[in-house]
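Every protein chain but one is kept in place in this view of the complex.
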Amino acid sequence: MIQGIPLEHFLIVSTIMFFIGVCGFIIRRNLITMLMAIELILNSVNINFVVFNRYLYPDQLQGHFFSLFIVGIAAAEASVAIALIINIYRKLQNIDVENVNELRF
Amino acid sequence: MTGYAYTILIPMIPLVMFLVTGLLGMKWKPIVSGLLGTIGMGTSWVLSLITAGSYFFGGHHAEGFQTIIPFETTWLRFTETLHINIGVLLDPISVMMLVVITTISFMVHLYSLGYMKGEKGFARFYAFLSLFTFSMLGLVIATNIFQMYIFWELVGVSSFLLIGFYYTKPSAVAASKKAFIVTRFADLGFLIGILILSFVTGTFDFGKLTEPGTAIFGSAASMSFMGISALTWAMTLIFIGGAGKSAMFPLHIWLPDAMEGPTPVSALIHAATMVVAGVFLVARMFPVIHFQAPDAQEIIGYVGGFTSLFAAVIAITQYDIKRVLAFSTLSQLGYMMLALGVSGYGGEEGLGYMASMFHLFTHAMFKALLFLGAGSIIHAVHSNYMYDMGGLRKYLPITHITFLIACLTIAGVPPLSGFFSKDEILVAALHHNKLLFAVEFLVAGLTAFYMFRLYFSVFWGKDRHYHHTPHESPLTMSIPLMFLAVASVFAGFLPFHHLVTSDKMGFDTEMHMAVAAPSVLIGLFGIAMAWILYKKESAVPEKLAQRWGILYTATYNKFYFDEIYLFVTKKIIFNYISRPIAWFDRHIIDGFMVGIGLVTEKIAYQIKGMQSGQLQHYAFMFVAGTLALALSLVYFLM
Amino acid sequence: MNILTSLVVIPILTIIAILFTKGLKGARLVSAIGMGVQLLVTAVLLFSYLGLRKAGVTDEMVFTADYTWFKSLNIHYFIGVDGIAVAMLCLTSIVVFAGIFASWEMEYLSREFFISLILLATGVYGFFISLDLFTMFLFYELAVIPMYLLIGVWGSGPKESSAMKLTLMLMGGSALLMVGIFGIYYNSAPDGGPLTFNILEIAKIQMPVEAQRFFFPFTFVGFGILGALFPFHTWSPDGHASAPTAVSMLHAGVLMKLGGYGCFRVAMFLMPEAAQEMAWIFIILTTISVVYGAFGAIWQTDLKFINAYSSVSHCGLVIFALLMMNETGMDGAILQMISHGLMTALFFALIGMIYGRTHTRDVTKMGGLMKVIPFLAVVYMIAGFASLGLPGLSGFVAEMTVFVGAFQHQDMFHRVVTVVVASSIVITAVYILRVVGMILLGPIKDSHHEHLEDAKWFEKLSTVTLVLAVAAIGIAPLWLSDTIISSLKPIVERLAMAIPF
Partner (left out) sequence: MDLGQFILMRQELLLTLAAVVVLIAEIATSEKNKARLVPFSIGLFALVTIIGFIPGQEGTLFGGSYQSSPLTMFMKNILNMAVLIIFLQAEGWLRKEENLDKISEYFILTIATLIGMNFMISAGDFLIFYIGLETATIPIAGLAAFDKYKSQSAEAGIKLILSSALSSGILLFGLSLLYGATGSIYFADIAGKVAPNALIALGFIFFVSGMGFKISLVPFHFWTADVYEGAPIGVTSYLSVVSKGAAAFIFTIILFTVFKNIVDMWQPLIYTLAVFTMTLANLFALRQDNIKRFLAFSSIAQAGFILLGVLNAGELGMTSVVYFVLVYVFTNLGAFGVVAAVHNASGVETISGYNGLYKTNPKLSLLMTLSLFSLAGIPPVAGFFGKFFLFTAAAGAGYYILVLIAVLNATISLYYYLRVVKAMFIDQNEQPIPTFRSSNAMRLALVMCVAGVFIIGFASGIFEYIRTISQLFLN
């Protein structure tokens, strides 16, 4: 059981994940990697929900359900995103985000 | 006093004439407008003679003349107490002015039938004449100071129109502009004076203002601005207005140029009637000035005195006969002002007042005569300049005789009218102010001299070669000459001291030989000088001119006053005020407004880089924004 | 239908009718008829108003009609007029009527032109009749906007930029105005009760003084910008210079009056304490604009610029007189609005007509026009005399009332500035005579000008209408001035009751 681990640790982990995700999204040039960064963010959110639910409000399931839905929707999002990335690849023959700047100013 | 109701017609007829000839004149043959105007003018002349007769000689006036207001209506209401009325006020001076104006105006109408014959814009000329006469009449019969101001402005405009009658001549246009603007400037003083006066007294009404021992000035004494009492301000400013119209120094500059207008106009407006409006105004306000603002009266006296001397000196050196006459007009007006300046109030004291009005009357006659005479001379030789004239006496007999009479009159040779009126003025001056008396005494001599200089060099001397032999003017022109000559001869015998006096009570005067004799003598001396210098062609005047050198040229150029004014207006006002303001407005203020727009646009281009098209920049902004908000909010919370 | 409402409906109907016309002939005919009817209706309004007053009706506003519009915000379509509004409406009708004829030969996109012109007029009418701040503001903006197209499409010279400048500056003005209006609205019921936009209601209560202090400048300047208040006047020279004739006429003649009208009907009437307190600032500003405008006009060479600057000067006089806050002064202000409206419209009409013949507005290039186009020249002179305050024309009446009224003020400062302001009549004379002397008198400068044809019938109609109005006021001002004064009473009393702190 996880009794030994205090809430804060989970939160720290999730926060770190969140910011790793954010930084990844901002820094990594590869579209796929950016997508993965977003997954990191979503997962940090999941951790939050689950942990809060488990630790603070053990007598209900809202957090758990929420995280499930997040997972599901994340999948949908990822699929669409990847489809579009492929589309981009068809145009540019690469998936470097820096080349996706035809529309600007 | 409905007995005088018809007097309203006196100004109305010219007004109607103006509208009729003005609107329909172009459609008719010119002469029709001319005759119409003349007949109309004649009617109101007769009317005013009747008025004068019944006013002055109808019934005895032991208790003095009454002020009669046969007609009055409210024109514009400012407050309960302050309202502009339009009405007719009859008292000695206004009736006297009625006679003067209508007489001269009628004569001029008649004269112009011949003089202006064949001019294009003949109808326009008569329309303007009628307009002027209407305004002038309205001015003198004003029941309150604001009505006077209204017609004062109208007079200014009609004079503007008449001076600029030959509107294709740039000099005429310039002269008319100058006349209007200078007088307008003076009128500003008049207006402010009225404002102060009405503020102090709460009324425009002459009746209330000039009523002896009135109480409306009770509060006024306390009020003062910059250490000078409000009423002194008011009266001085109003006098400035008068000085503008009457061309007192230093506002005299417009009058000589005004001679650009047709000669009859000069006779009517710039000799006989309009220019005396200023004198009339002062006379009208006399009780107020005398009792409430003695300082102002002092000023009036000295300004008058100086102007008369100043103008007389200049007149000596001029060659344009109309300008000589113009300057002599100035100097005579100076006389009248001075007389008012030195006058007292009531009975003998009011001699100056009476004399001034008397001189106004006689001067109107003989100065008009002079101008009309000059007109007929110019008509004959087609030039304004003495050196184009000479020996005209045999060509223009009537003109010659009448002109001579006029010259003698103005020179103050008894028993011609000029002698009496001028004599009274000198007496009044002597009693009150020796200095001014001396000045006037000198001027009397100068006047005689320059008038006869003019007379001799025009009618005597040897012929110039004229384009065609000069011929006597038609009857329409010579009749007025003769009439006015008669008038100037006999006007002196009118018992003015019984008719037109400061307190409307008659009093008796007697010859002051002590004054009369010397003045006559110096007049004769002046004539003699002129005889010696100008009777025959001689180089003496030239020599004299060289002898005096700089002084002569200065005088010849009217002491450079026009140049000074030109400098002030053209250089200062135009270049150093208007131009900078125009520039400031376009570049600073407007520039600022436009600048706002430009800056905005500039910024818009500066920040376009933010929308770089790089997804990750956007994301960075996004996160940065979020964190910034979060931090600030958390900070505010703590 | 309420006669006032018809004043707004008729123009709209006219616009709709124009939509069905083809080309210039139909459009101008319809507009002429429509505005002619409008003129008649205004005349009827005027006489029935005078009749009511004679019959002893003493209500502050008559012909009132009140329809609730947005109930929850207490916005009403509330209309009514007093003598001042009636006078302004007459002015509007006359100028619009003259304007239609002045643009009788507007070939380019004529239908659109007349539609925009009448739309503008609609806004003005609506503004003058409404007593509800919301409606008032709505019509105010409605009147301002068509200016852009009118100047931009049919203008001349740097039309786009001047149109843009004009529109943006006026809209900036209405921005301030909007804030002011909200301020008034939310302080319209200091002691509970429903908030209201109704001017008469608000006039009954006293807004909290702090609120007044804050919102008065917004409102006053907001209106002042349209009234060409220094230093916010710079839209006017460019705007006028680029605008087509009829638009300059309407704009200088009527639209700028909205500013002055709003200044006292809204700003000063509803916030008297603040008005009393802050008057001196604006008195100084207006004193500047009177003298400054006049001097500025002296140097200009473009006829329209000269007139624009003289408008700045004259409109400055309007606001100046308003700020004197005594009966005579404000009466003078209204008179000045009307007189300036008429004569400046006349000026612009003439300038347009002269320009149409000589194809230049540069005074240095013209001369001796009196010989070739006597009618226009004479009318121009009349306009000039009216503008420099010749008795017998409207200008004199207005200016004298202003000066006398202003000088009756008990405070020395006010009297001194009055003297300064009065000095403008000389400067006015200078630039008017300069122009007259340059373009009308003297020899003909340009040989092309020797065979110009004089005014056509519609031009005569247009100008004579205005001249008659100018002369009528100038010769018999009493009834007008009395009407205005009687309507001014409540405003003046309210201002007098407000004690300056």
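Think of it as A, B and C in the order they're written, each chain with its own count starting at 1.
We take it that contacts are C-beta pairs under 8 Å (C-beta built on N, C-alpha and C of every residue); 3 or more make two chains touch, one makes a residue touch a chain.
All of these numbers come straight from a predicted model, not from anything done at the bench.
Peer 1: Counting contacts across the entire complex, name the shown chains the missing chain touches.
Peer 2: Answer for the hidden chain's contacts among shown chains: A, B, C.
Peer 1: Quick one: say which of C:78, C:101, C:148 or C:380 touches the chain that got left out.
Peer 2: Only one of C:78, C:101, C:148 or C:380 touches the chain omitted from view, namely C:148.
Peer 1: So that we can see where the missing chain sits, which residues of chain A does it touch?
Peer 2: 18, 21-22, 25, 31, 34-35, 38, 41-42, 44-45, 48-49, 52-53, 56-57, 60, 62-63, 65-66, 69-70, 73, 76-77, 80-81, 83-85, 87-88, 90-92, 100, 102-104
Peer 1: Provide the residue numbers of chain C that touch the chain removed from this figure.
Peer 2: The missing chain touches chain C at positions 69-73, 75, 134, 138-139, 141-142, 145, 148-149, 152-153, 159-160, 164, 167-168, 171-172, 174-176, 178-179, 182-183, 185-186, 214, 218.
Peer 1: What residue numbers in chain B mark contact with the hidden partner chain?
Peer 2: 597, 600-601, 603-605, 607-608, 610-611, 613, 615, 617-619, 621-626, 629-630, 633-634, 636-638
Please note the rule applied: only the chains that are shown with their structure count from here on.
Peer 1: For chain B versus chain C, what separation do you get between their C-alpha means, in angstrom?
Peer 2: Taking the mean C-alpha position of each chain, the two centres sit 37 Å apart.
Peer 1: Centroid of chain A to centroid of chain C, CA atoms only: how many Å?
Peer 2: Each chain reduced to its C-alpha mean, chain A and chain C end up 65 Å apart.
Peer 1: Just the number, please: Cα centre separation of chain A and chain B in whole Å.
Peer 2: 98
Peer 1: Quick check on chain A: which residues sit in contact with 2+ other chains?
Peer 2: Residue numbers touching two or more other chains: none in chain A.
Peer 1: Two or more other chains in contact with one residue: find those residues in chain C.
Peer 2: Expected reply: no residues.
Peer 1: Can you tell me which positions in chain A touch chain B when the two form their complex?
Peer 2: Its residues touching chain B are 22, 25-27, 29, 34, 97-98, 100-105.
Peer 1: Can you list the chain B residues touching chain A in their complex?
Peer 2: 608, 611-616, 619-620, 623
Peer 1: In the complex, go through chain B and note every residue touching chain C.
Peer 2: Those in contact with chain C are residues 74-79, 82, 84, 146, 150-151, 153-154, 157, 164, 167-168, 170, 173-174, 177, 180-181, 184-185, 188, 191-192, 195-196, 198-199, 225, 569, 573-574, 577-579, 581-582, 585, 589-590, 593-594, 597.
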